[in-house]
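Heads up, one of the protein chains got dropped from this complex, but the rest are sitting where they should.
For clarity, chains are labelled A and B in written order, and residue numbers in each chain start from 1.
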Amino acid sequence: MSNTYTEEDLARNLEVQEYKYGFTSDFKSDTIPVGLDEDVIRLISSKKEEPEWLLEKRLQAYRAWTTMKEPDWAHVNYEKPDFQAISYYSAPGQTKKYESWDDVDPEMKETMKKLGISMEEQQRLTGTAVDFVVDSVSVATSFKKKLGELGIIFCSFSEAVENHPELVKKYMGTVVPHTDNFYAALNSAVFTDGSFCYIPKGVRCPMELSTYFRINEGGTGQFERTLVVADEGSYVSYLEGCTAPMRDENQLHAAVVELIALDDAEIKYSTVQNWYPGNKDGVGGVFNFVTKRGLCERNAKISWTQVETGSAVTWKYPSCVLKGDNSIGEFYSVAVTNNFQQADTGSKMVHLGKNTSSTIISKGISAGESQNTYRGLVQIHAGAENARNRSECDSLLLSDRSGAHTFPYIECKNSSARVEHEATTSKIGEDQIFYCQQRGIDSEKAIGLIVNGYCKEVLNHMPMEFAVEAQKLLEISLENSVG
Amino acid sequence: MELVLDNKVLEFVSDFKKPETISKVRKQALDALTGMDFPTTRVEEWKYTRVAKYVKRKYKQTQASTNIEEYAIADLNAHQLVFVNGYYDESLSTILDDDAVSVQKIDELDEEYYSDLVDGTEENVFSLINKAYQTGGVFIQIKKNKKANHPIHMIHVLEGEEVIANARHFVLAENGSKSEVIATFHSKNSANSFTNVVLEGHVESNASLTINKLQTEAKDVLHISNELFVQDESSNFLINTITTGAQLTRNGLDVIVEGENCHTEMNGAYLGTENQHMDNHTLIDQLYSNCTSSESYKGVMDGKSVGVFNGKVIVRQDAQKIAAYQSNKNILLSKTASVNSKPELEIYADDVRCSHGSTIGELDQEAIYYLRSRGISAASAKQLLVAGFIGDILDKVENEALRADIDELFLNDFGWKF
């Protein structure tokens, strides 16, 4: 996408954005006691009426997990969760429900107002308006019909296990094996649900597949699992997350996302992460430990775009394994930390095939007393003739108590490859802020504006309606960050 | 580092000669060693450099004599300090008349004074082995507000098979002084030997210290150096590290900037062939405001060689107005060579301008083609381009005599002409 901003863009921007994402589900509360052992896993599996092979996979993962150590190499500091104090089967979503509009946290209402969400929408998001559910389901159903005609499968992970076991069996765990890391192992053992998407050969998915549908289809939760398979020559754009504030009580989130792009296929995966970051004093907030990885076969392309503003601690490295010749991996990221948030995020680009190329653009913004780390790996294997990588990692500091760190790992074993990494760290421009002030824009808004401009290159890679909200989100997350 | 019961470190040093008197400094190091292990690649600082096979060997500490004629640099006109297998050889050394410089043996220093000098130094297992078992080294003092009349050339030679050289030096650049130290490392008739050198220093306020390090040891040597310098206010420190030798080289270089208005510059060139492994591991720790640092390392890797760069810049909280630049560029000349690069910025202050860059690639094919189209052979074109690539690092060596020596070395070893 080009950087120029046309009048049409503006006109589109000016239109009131209908809020399209949110929770509508009416889950039944169903929780098992805290703690984790093989019996708990058997219980989860039986509650979900899973086939034997899946239970076996879970048990394998569990056994591997018990031998693993929680990673401590990330540049983050937090009290390690007590894994025996968590309930591993808790129908998600129920904590987001409110009895009436009056019960909804005023701070949350305020944020939604700032995001430009209509009153009706706000009520729907908080689950206080029920009638909308019917409406939403019908919309979803009509989309589903359209997708069905094209042979696209888009359903909850549980449904996929039931209806498309051959696909799940074939692809699950092939990109992120359960032995990959501590949290991936945990997820593989206890995941409750998630999404599954399959795009058949040569099909171009005509719409953005998003949380919006998914939420109506099933549940997300602490241990979510997503599997997207784009068959040869197909294309899909997938949106994950929600810009609305998530007052989620789950402290630990350990999701696994696997993408598989077969020959000539393309997957675009966009995320907005806005989990509860904890309060201004750094109390509470979500631990977001996610494993996201995509596999590219020949001529395939995977593009990750993320805007991360939430969570108390983030540990996340969306990656691409460029296995096929001529395959392409991209990673565009904005990570904002404020108050006492800590983020250690970046990407891994593993070049195996010939003529593979990858791009990493990362923008980190640190405010308050937060710590923001870019950590990335570019690995060129011996067989990756003519591989190319370009990485640009910029950090912007908004306060003298915050930290910005850049830790790239570059490993190159092929002489015909070309790898270029550049990074800068600097303070927000005082002259830029003054220029805005002189035009009547207060310093807080000025910072929002400058930061959004700074992140433009990344936001441009998001689907339009998502990008507009992401921009607002950036501004909101940086409120009171001046200093 | 992990605590282990089966202590490989104690096993490693078991045959080393216990020093006649155990000084306070040695004692501390000996105590610290009992709880240590050699690093594995699981240790972040050693992720790309595996020392296991080298530390399984038994090395001996042996005094020897050698001919150093070929290692003296023509026209350098320097104080010449010679260390053979880590032992200071006064008979081979020449100290010129210079009221700005004094040289003492480390072991002859006042124990308390030396202990204070090196107190608080962060040590790894190799520098601790050196500290406990060092066999000689010098304390070089550049007098206050004086400019050294001659450079100080420290010649290190490994002589013999499976020897370990544990030399340990300290350079004290007093207030307002200016000096240049050249440290060269060579080997002769050696096989599977180990240079485990430590060079420490303190650059006091308004002092200026330049160090040029040139290492050309045989390709079966293990070379581990630990260099640590502390800078006071308004001081200048420049170090150029040129590496073409050894089987495995690990240049550990830490500079702690403990005052405002300092400038720190680190440059490095490493040229690997065959199975050589060259690791440059640097740290610049900025604790005060208004300092600048510049770091530039370039590698040219041929054969099956492996280049490693891991440079870290830390800007501590409240160290404002720091401008730090870090660059690592690499050229791979063969299909089987490889490079691992990890430039790191860790910034805790906001009013900073820090940047880093890292590139890995082959020689520009279009440039080669261009040169060939002007009648230059492919081989010459390659040499020209490599020389051009590495040349700006060598240009940082301002000492003409030394530069001429380096140019000759490069011409003889690689056929590169500058």
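Points worth noting:
One rule holds for everything that comes next: contacts are C-beta pairs under 8 Å (C-beta built on N, C-alpha and C of every residue); 3 or more make two chains touch, one makes a residue touch a chain.
Here, contacts and distances are computed from a predicted model.
Per UniProt, the protein behind the absent chain is "Fe-S cluster assembly ATPase SufC"; the candidates were "Outer membrane lipid asymmetry maintenance protein MlaD", "Fe-S cluster assembly ATPase SufC", "NADH-quinone oxidoreductase subunit H" or "ABC transporter permease". Partner chains of the missing chain, restricted to those shown and counted over the full complex, are A. From the options A:W53, A:Y78 or A:Y435, the residue with contact to the chain not on display is A:Y435.
Between the chain not shown and the residues A:A184, A:V228 or A:I450, the one that touches is A:I450. By the touch definition given at the top, chain A reaches the unshown chain through residues 3-7, 9-11, 13-14, 429-432, 434-443, 445-446, 449-450, 452-457.
The working rule: only the chains that are shown with their structure count from here on.
Contact residues on chain A toward chain B in their complex (touch as defined above): 73, 75, 380, 382, 395, 397-427. Per the touch definition, chain B reaches chain A in the complex via residues 44, 48, 317-318, 320, 330, 332-362.
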